[in-house]
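This is the structure I want to talk about, given as structure tokens.
Every protein chain but one is kept in place in this view of the complex.
Each chain carries a letter (A, B and C) given by its place in the written order, and its residues are counted from 1.
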């Protein structure tokens, strides 16, 4: 099987400061589908074209941010093998029991040197995308409720020790470095974009002194025209926009960055290109990220908020 | 590494009945870039966003059709392992020497029970996509010369023994069955769409009495708006269109089928969805392919030419 | 005032053979908004971005077709002047009383030599497009209910005496001939596309032996991507598609032709170009309409149904 090991981003548990306000945002404005609530009060959602039970979990808390970000792996054997690999690398792992998250199997959790909790799991109930699997329609009414991304696509995390994080993702988890931004002296990577698939990125990190911070969770949109629609819906619902619509030089993607009501940044993203393991890494110099258009290809400048505002 | 084994469609050698007419079509109308000619007179081309030296090879011959279709694999070890697997399965393999195709390493060639020659190889010279790999632009002028697809994407082949072919691709080459069409009695697959990646398909087969036939080679386009542009360019250049612009129900893709000057069908294709090994196979009933919209979602009918015209 | 005289297509009264089936089509599938029903049982609808009370009126009858097609004119004085002009030309006019159609003022009705009833009127109640007129949003939820065109745009009528009809529209009503198709001998116009505005057409005629026939009523769509969405919605609702998605060479527009449940053809149309009175008429030869791409630019052929199927 050509796609093996770690398959894809599975779920992100996001802290919101007012649960119902958060639900209104992620369900009614972003257009995710609410699929359940658990006895801890957490709310589970999925993008319309995802088949697994959930990809975003909202937890009410005093502070915004990301509790953990998880990847689905191929099967139990892969989970065991990756857990062993993490332990051999020197990371402590913890097994979260099946059922702790709704419709989700046992999870292997570990903390990155960047201060983020990452999880791996092999099972989440397939509840379908609503099209059926016999003579399916290409989409259904959920594809037009709110912004309606097709999937939770990736996240960008801010924290220390990005070099160490890169090693773990490349050497232990089998990810591929797709693009990177150099430090001002060009000696190290200040930003890394990693893929476990053909996607242009499945997770990304930027070096930052404070550990465990969330820059954004990203949701995939099918076309640039639907990016404009996303911008309109944000505006109609008083969602504060940080940047965009524009194109990232990094990944070539069309993008809008905006904030949820708790101050967690999210992205609606389209485009990108297809990635293979034999492709060369694309490098952005430090200046390239700003004036080279890496962040904002239309404006060729860094946005202050990109460097400083995280949750 | 999460993407392993067979990586992607690598090259298709297509027979054209007049070489320069064929070059005019594939280079000037379709917009591939000519990258070389060999001493056998073959012409090598690549799509603008491909980095490897070639993906389409034109050979002048008395009869149109496909000489062979090849996949790039991860590395030499993978090539050896897959060759062994094919032999163990009972297929005869042949090593084509490095350099037989320009800028291409040794190829393992075998014949499918459908009568098609398939090749695997691990090396083809990376010549870049013209954007560079430091602070790259998202595209360049080649992206607008002719129809200008981003890549050669897949092919659909017609021949006997589709059930056997499916087994080889799934069990030996590690492909995944993504969609299928049933025979009228529902007992077997008359059409199969297979992926070795996250792409919705990398190769497809339809049951057909005559062996070794080509239905189409497909080229990927970034948007539905560029599908209209492709239709316009076809019309401006008197390229006969078979079907479309429309949507396939199968794969959800936006499509146009048309013919090169020798009568080889080609496709310009956009959209589709992302595929993972844990996704369920999508099934089209025999009626579903026609009136269910599998072939032509807008018109919900089979086109006679789809079933009968091959090269 | 630069736009004067006849302003725009105002309403089309369409005969449907089953009223509720017709309403389901025009309201729930095409996505017009139902704005009223009168004591004759007629159902009134408007496109979401139209401000006047109605633009499509459905009347249940034994036979499909068009009862009449109307234009809104600038004011009462214009109405009187145009009525006088029609009479001086030799046409009989009739005043339909205000209120005969809901929220619509007095109409001047006359019959064209092609056998079609045309109406002019100066008043129809402005009920807004739902965005408001102070700090308006660019669109609202009605823009995504069904296919949701922005307006009823034009119609194409089939009947005899197209040359005579052209004279009336140009000389009496002040329309401009924008494009035309010649008869096979090139001596006369077999098809004419006429504008009373900057739009590429507001009404069109094709020579046909039977008088008073409807080829299609057309609804304007904002983008080619929304044409694909229209095709999808047609397919999801079993609306039979006649032609498209494709581009007309005539007017350059993106198009789908399809049929309502009674067999009235309708079009979803996008694009076109801007027209001014000093622009030269574009001419399609008789062959040009078919192999020149006038009808179907992608396929460069006439469709039998285009010439023969009317209601």
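The rule is short, and it goes like this: contacts are C-beta pairs under 8 Å (C-beta built on N, C-alpha and C of every residue); 3 or more make two chains touch, one makes a residue touch a chain.
No experiment lies behind these values; they were computed from the predicted model shown.
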Listed residues A:98, A:188, A:281 or A:298, member touching the removed chain: A:298
Touching the absent chain when the full complex is considered, from C:85, C:163 or C:288: C:288
Identified contact with the non-displayed chain, of C:15, C:154, C:208 or C:247: C:247
Contacts of chain C with the absent chain, listed as residue ranges: 1-8, 49, 51, 72, 74, 126, 133-139, 150-151, 174-176, 195-199, 222-224, 247, 249, 252, 271, 273-274, 276-285, 288, 292-294, 297
Residues from chain A at the interface with the omitted partner, ascending: 223-225, 228, 231-232, 234-235, 238, 241, 244-247, 254, 256, 293, 297-300
Chain B residues touching the omitted chain (full complex): 137-139, 144, 223, 225, 232, 235-236
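Here is the rule we go by: only the chains that are shown with their structure count from here on.
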Between chain C and chain B, distance of the C-alpha-averaged centres to the nearest whole Å: 43
Rounded Å distance, chain A centre to chain C centre (Cα mean): 48
CA centroid of chain A to CA centroid of chain B, Å: 31
Multi-partner residues of chain B (each touching 2 or more other chains): 224, 247, 293, 297
